[in-house]
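Contents: one structure, followed by commentary.
Only one protein chain is missing from this complex, and each of the others stays in its spot.
Let's turn to subunit A:
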Amino acid sequence: MAIPTESGAGALPVPPKKRSEARGLKKGLRQLLRSKTGMIGAVIVLIVCLIAIFAPLLATHDPNAVAPIDRLKPPAWLEGGSSDYLLGTDNLGRDIWSRIVYGSQVSLIVGIGAVLVSGAIGAVLGVTAAYYGRWVDAIIMRLADSLLAIPTILLMLVVLAVVGPGMWTLIFVIGATNWVSYARVVRGEVLSLKERDFVKSARMIGARSGRIIFRHILPNVMSSFIVLSGMNVATTIIMEASLSFLGLGITTPDVSWGGMLSDGRQYVATSWWVATFPGMAITITVLGVIFLGDWLRDVLDPRMKLKNG
């Protein structure tokens, strides 16, 4: 990798990135320590990640082990509860705590996986549209407009109805239907970057399109990309839970918080804990992601902060 030095004659006028990146990171971390909600968000997200990673150690039972004798047991601290089942059991006698612990894996994998897929599709289409322009741009943006006319959940329902549920299907379906916002943001950024001097000079000295896109354009789009992803992870986690709640998302043996809620809904009159705890898990996780995402936005895109006060 040839990073142009200050003395290098005829070097490409690439904006000096490395040093400013390190400084930016330090500054960002300092800002994180100062921002209360940012800290809360970071701590929540860290805890959820740790729970997901160490699920086998934290779970007290096999999340799918059925125990008819122990069905609908209340949480340990209530009358009739047992210390075996911290948060009680569901209608099949499965341990709710262990299921919540394993459910965190699904939430994170789908949340992050789907955002990566949609980000990748959006970035490729956005860069292609802006860089090549004319009819390529027209076709891609028309496609994006048409997708916006259909509510995403509707599109997902249709696709899942045909393809059938499952974790990997879900990642690709959510990913493939949510790329429009990425494509638009990336396209907008590339359109303005294309006219900047450092890109023009790179083209002038004969750099190939691929090199210009990967070396000069993509690194500069990164911050808007990360800001958008932060927000999207939160909506994706809720989306996965919603689809699983409707019976179209995650299927056994994988455990989803949304699916747990759907099981608990029928027993809400007699056993409130079955639906209450998974819902709390979703809310707390999403809250953490939103707080962390807002902090990321403030650090990476100060203009947005000004706008939102």
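By our rule, a residue touches a chain if its C-beta (ideal position, glycine included) is under 8 Å from a C-beta of that chain, and two chains touch if they have at least 3 such contacts; residues count from 1.
Just so it is clear, contacts and distances are computed from a predicted model.
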**Request:** Select, from "Glutathione ABC transporter permease", "ATP synthase subunit c", "FeS assembly protein SufD" or "NADH-quinone oxidoreductase subunit J", the UniProt-recorded name of the complex's unshown chain.
**Result:** "Glutathione ABC transporter permease"
**Prompt:** Out of A:159, A:212 or A:296, which touches the unshown chain?
**Reply:** A:159
**Request:** By the contact definition given up top, give the residues of subunit A that touch the hidden chain.
**Result:** 142-143, 145-146, 148-155, 157-163, 234, 238, 241-242, 245-248, 258, 261, 264-265, 268-269, 272, 275-276, 278-279, 282-284, 286-287, 290-291, 307-309
